[in-house]
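Missing here: one protein chain of the complex. Every other protein chain is in place.
Up next is chain A:
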């Protein structure tokens, strides 16, 4: 099944300085300090942030709450101003712009929110029309713009309903249509799926993905859910304590997480961690007669090779499968398998080198009796 999945390459590995694709957003050495008030001392929300979102890509910033991601995304449309560094949007440094210029630029940046932020007093149609009214568009032109957007997000039959009459997923669709109304070059998503149930989350993510590919719209999103990153992001930056601790293509970060925070965030994703029942018996000490526990990571073209039969057949190892998962990350097949088997050092080395020969990564997690 896996080999039917297209492995379309995502826009270039993004967060690193690279190549021909221009960046819609580029943050250079950005810091943000909230000055001391009578009640609290100064707070450093962000420090020396470098980040870029190439045109046409979906870039995710993930972190736990309080990591600074909300502040970070608000820097991009000037709702917050940085204390230091440059915030380039389509090549223009918006950090120093006066408010009226900034307002103009904001009209070319759409934004969607965790709690949708729809006006309860306006119908679906009028909510989508709001940014166009603000931009001073004529009533007739507004109708021509809004109607196809209602179609795009699948809410044509709800145009005269009020937000209170809609489900969470429908409200977010209105939010997305509203964000697209001004035909922005950038869409900012502030935890857009965090208030939705898993099923609705998937449908909203699919809509975002479709918008990204059909309209070529650049999307910068923040989230605390790895599932969101896994489903739609081309690139990811992990933020912790106001700093970016890891970044790269989603596939690389998921398959080979480096930083502790990344690993913790990934632990909730199926197949990233040894199942709890096995974890409980795991020990780092090697005792007589203990089985070694190995994590095998399948990725890329070898994800579909019949690896297990080779191990048992050619090397004569009898494997215990403890857990595992096969999944798709950023459109590429990816699998992990946790196995245990009885082996001495020499045999373990043979197994690992065989697997390494197939370009599979292995990691010894410990031993179980």
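Observations on the structure shown:
Basically, contacts are C-beta pairs under 8 Å (C-beta built on N, C-alpha and C of every residue); 3 or more make two chains touch, one makes a residue touch a chain; residues count from 1.
Here, contacts and distances are computed from a predicted model.
Taken from the listed names "Ferredoxin", "Ferrous iron transport protein B", "ABC transporter permease" or "NADH-quinone oxidoreductase subunit C", the protein name that UniProt assigns to the chain not shown is "ABC transporter permease".
Residue in contact with the omitted chain (choice from A:117, A:202, A:279 or A:354): A:117.
Across the entire complex, the residue among A:52, A:77 or A:235 in touch with the chain not shown is A:77. If you put the missing chain back, the residues of chain A touching it would be 77, 79, 102-107, 109, 111, 113, 115, 117, 119-122, 130-131, 133-135, 162-165, 182, 188.
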